[in-house]
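All protein chains of the complex are present and in place, except for one that has been dropped.
Showing chain A:
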């Protein structure tokens, strides 16, 4: 468990999603990273029913990560989050009357996992209803749990293979009460992924129109 940074890499000009992903893979392999299997992150949307009229419906997101295979994370956008056992999904089925599953909104990111010394790089294709919508890159520095201590190192590492698409410090770390020097949680990773998936969903409309 280390500091993670999730960012989105735009698809290269004139290339498909898959080709961009392959380019990234090649860059990492040239760097000396070792492939270590696959990963997946998915997110399901639940709509809260029966709330007072006039208020926007609260959306509950239930996410899973292959790094923590026995856990389910439930979070509201910008709100509190919960880490639970895998049985949480069964619980959501039982709460069908209060939370309805918006089946068409399931987003997931699947891809390969590379290890470079203390860094774990996961390059995944963000897909929504089995159509690729974008590329997600997650870089985890396993040796440290304080973002403030290792952000510079991570940024340098990301620059080496991401080039210009290197992200800034994620808002999740700065918005904490204790600031940059609070230890990270798996919830931070999930919030970053949620943000990314939200962006991808919004982009969906544009991408769909772009294709036409």
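A few points about this structure:
The working rule: a residue touches a chain if its C-beta (ideal position, glycine included) is under 8 Å from a C-beta of that chain, and two chains touch if they have at least 3 such contacts; residues count from 1.
In this text, contacts and distances are computed from a predicted model.
Per UniProt, the protein behind the absent chain is "Mediator of RNA polymerase II transcription subunit 17"; the candidates were "Acyl carrier protein", "Alpha-1,3-glucosyltransferase", "Mediator of RNA polymerase II transcription subunit 17" or "BHLH domain-containing protein". From the set A:12, A:34 or A:86, the residue in touch with the chain omitted from the display is A:86, counting the whole complex.
Seen across the whole complex, the unshown chain contacts chain A at 1, 67-73, 83-88, 185-186.
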